[in-house]
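Got a structure for you, questions after.
Complex shown without one protein chain; remaining protein chains in place.
Then we have chain A:
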Amino acid sequence: MKITRRDILAGTAGLAAAPLAGPAMAQSRAETLRQVTGNTVNTLDPTMPGSTREAFGISVNIYDRLVSFGRKQSGAGWVFDPDTIRGELAERVETSADGTTFTFHLRRDAKFHDGTPVTAEDVKWSLDRHVSARSLAAVQIQTGSWTRAEQFRIIDQHTVEARVERPDRLALPNLCTLYCIIINSKVAKAHATAEDPWAQNWLKDNAAGSGAYMAESFKPGEQVILRRNDNWKGSPDGKLPFFRRIINQTIPEAATRANLIERGDADLSIDLQASDVPTLAQRPRVKVVSTPQFNAFTMVAFNTRMAPFDNIKLRQAVAAALPYGDIFKAALFERGAALFGADWSETPPTARFPQPLPMKTNLARARALMAEAGFPNGLDTTFSFNVGSAATSEPMAALIKESLARIGIRIEIQKLPDAQISTLVTEKKLPFLTETSIAWLPSTDYFFRNFFTGEQRWNYSSWNNAEITALTAKARFEQDAAEYDRLCRRMIAVLAEEVPLILLWQPNQDAVMTQAIDGYTYQYHRQVDYRDLRRA
């Protein structure tokens, strides 16, 4: 047998086409997006207690909500826009003049993945579930005054009405969050049991949604594969998402994830090591979209209910002693937006939060404050951080230790595993720590309510200030924009004066992708919304 060049070419082409022949391979590589992540998707139901952030990201694409946040251009990339709310399953929303009643008109052509239409009954059942079942949803949406099933009423097959008692500013934004998924109630009810009336066990491993993607395979801790729902109607422009197939794969080793992207075998990763990102950005095949996480902040918090940091003067002394610029450089390579060094005093220039506070390094002032605080001989304390954040927290802790030694505060650094530090924070046993936290709904009163009042874990400094508590309670229902603005500025001013915690920065989210990927949007949940992406 004579082998010609033509035979070899044909053979090679056949070999190259072979892997695409299987039924699962019906879509080409170009229409497949492969995201690699260090964490795992542990459930398809985002409201399950213990859901991971990656599980949130997947659920956004599998389920629709009634309404959703829009997006806007910011710098070189896109970010979510909390001020624009668009319909997703709802075609339009009417808000009553007093701001207490929302009428949702459902899309008539919307269908669940099994082909049945989305009805008012499904919406009512899903919302009832979110306020009634023991899940993450109930605690989140109570921040928007959603607490009882009676608040949701079916008007007709395509219309649902939702009421709050007082016009809560966050009522509608809360329905945009990823907990407020609309579930196929017929399917879910078929799998509900007497002990589990909301089918929580079944929905962990099975999806019953109407979203842009359907779960094709779900292996917790390994990978999730999504297939596009070609009957999806929820997009803002009526178009289907670009990618037909999504692979979300768990790869624990950050270096391997970076290699995969550099070689073009994977398309996207949002959790690479910050120190690798500048090098990666130099590579010809790689694109980095860096967005300051404007709804997050990194801070060092004091325990304001425990000696010694119940002393305001001492907290102010520490705030004047920290080497902000050095920490920002050494720990974060300045990859983020600084939240220190502002020039205002008394009243902040805007009502936005987080915004830079007037914290500056001034050792002379710090020493004077130490004396005023009643610690002329200094003191000993510990500074704790989470092992998971060691890459930034370790250099930070070293610099804080060094600079506070100059004003007589001797620090012992404590590096704690995740479960252990969350236990200690919740029990309010740590005097001084660093954390990064995020709020899905970036409005100032929401930040203050969650982080600066109450007994929950998020009040890292256990701050209990009567004025702040009163201000947040008022701002929540304030309809007048100017008055809301005034209340928020006052809250920020009190925060800067009393320093229950010191804001440091908003870290960038570095989304590293191959050159061809386009449209990446920074979302409030800090995960990838595959519906935004396309391959150029």
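The working rule: contacts are C-beta pairs under 8 Å (C-beta built on N, C-alpha and C of every residue); 3 or more make two chains touch, one makes a residue touch a chain; residues count from 1.
To be clear about the criterion, contacts and distances are computed from a predicted model.
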Protein that the absent chain corresponds to, by UniProt name, given "PTS mannnose transporter subunit IID", "Cytochrome C", "Peptide/nickel transport system permease protein" or "Amidohydrolase family protein": "Peptide/nickel transport system permease protein"
Touching residue (missing chain; options A:E253, A:E412, A:E483 or A:E497): A:E253
Per the touch definition above, residue among A:R263, A:R305 or A:K474 touching the missing chain: A:R263
Touching residue (missing chain; options A:E94, A:E222 or A:E402): A:E222
Contact set of chain A toward the excluded chain (per top definition): 18-19, 22-25, 29, 32, 34, 36, 40, 42-43, 48-50, 134, 136, 139-140, 142-143, 204-205, 219-223, 247, 249-253, 255-256, 259-260, 262-263, 265-266, 417-420, 422-423, 426, 439-440, 450, 454-458
